[in-house]
Every structure is written in structure tokens, then in C-alpha cells.
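This part shows subunit A:
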Amino acid sequence: MSVISFSKTILYNLFHKPYTRMYPSVPRVYPARTRGQIANNIDACIFCGICSKKCPTGAIAVDKAEKSWSISRFSCIQCGACTEACPKKCLTMMQAYTVPGAVKTVDRIVQKPKEEAAEPPKAQPAAAAKE
Partner candidate 1 sequence: MSTRSIVPFGPQHPVLPEPIHLDLVLEDEKVVEAIPSIGFVHRGLEKLVEKKDFNEYVYVAERICGICSFMHGMAYCEAVEHIMGVEVPERAKFLRTIGCEMSRIHSHLLWLGLLADAFGFESLFMDSWRMREKILDMFEEATGGRVIFSVNKIGGQRKDMDNDMIKSFVEILDGMEAHLRELAKTFLGDYAVKSRLEGVGILTKQQAHDLGTGGPFMRASGIALDTRKRGYAAYPHLEFEPITSDIGDSYARTDVRIREIFQSIDLIRQAAALIPAGDFAVPVKGFPQGEYYMRVEQPRGEALYYVKANGTKYLDRMRVRTPTFANLPGLVEVLKGCQLADVPILILTIDPCISCTER
Partner candidate 2 sequence: MTDATRIDILPGELMAKALKMKTDGYRIIQICATRVPGGYELVYSFGMEYEMVNLCFSVGDAQEVISISGIYSPAFLYENEIRDLFGVNIQMINMDYKGNLYRLAQKAPFSNK
């Protein structure tokens, strides 16, 4: 009897497709809520620094004078506290994980001054105010 039940297993295993995916050629599809890394829509950011205060590991550093927002990728624990606390909702949690590396990277984003994006007539008072 065990021969018969085992041949069922053999046939099942022969014709079943592999349980694993061929990883680099077949990419992994992450679910929507996966906490991979933090992204900042820098144009909407007001540099209030709340995300930096809420971060439990101190991975985020905000400089209001220079309009820069930097995150130390390997200190971030992907908890999402900064995303929830941001008043302008410019921080989002992306699904892709941080790329592994040999050194601990710090990503620094600087907000470009607005006159480069706006039309010339409106730029003059804005540029004058920023100078």
C-alpha cells in the first residue's frame, strides 16, 4: 500500500511547478502596505522638523536654513512614525527596500528655489522674497 501512496506523491512532485520563483528574472511583487523606505516629496515640504523629532532612531535630519532633508538609510527602522506625523503629508512609505551596500548611505534632498519652476512674470516677487 505504501508503494501506491508513494507513487501518488512521486507523480504529484513530477508535474507540480516549483514553489519558488526565479528571482532576478521574475521580480517580487510587494503588497501595497510594505514598509520599504521613506520618500519625501520635497516640493511640498515645509521643513518643520516634526518628522525628525518623531523618529525613534534619529535617522532624519532637517535643516530649515538650507532647505535640506536628509535621512540615514541604514538607521531607519521603517516604522512609519514620520509618515503619520507629517503635517503636509509629503512623506510616503515606498515599497522598495533600501539597496544593500558596503557603506551606510545618507540620502540628502535639497528643495530647489521656486523661481525655476514658476513662470517668469510671477517669479520676480517670489525670487525677491527668497533672496
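The candidates were selected such that all candidates are chains of the complex that A comes from, given by their letters.
One rule holds for everything that comes next: a residue touches a chain if its C-beta (ideal position, glycine included) is under 8 Å from a C-beta of that chain, and two chains touch if they have at least 3 such contacts; residues count from 1.
All figures in this text were calculated on a predicted structure; none of them were measured in a lab.
Peer 1: Subunit A in this complex: which of 1 or 2 touches it?
Peer 2: 1
Peer 1: Once bound in the complex, which stretches of subunit A touch candidate 1?
Peer 2: Touch list, subunit A to candidate 1: 19, 30-35, 56, 77-81, 84, 93.
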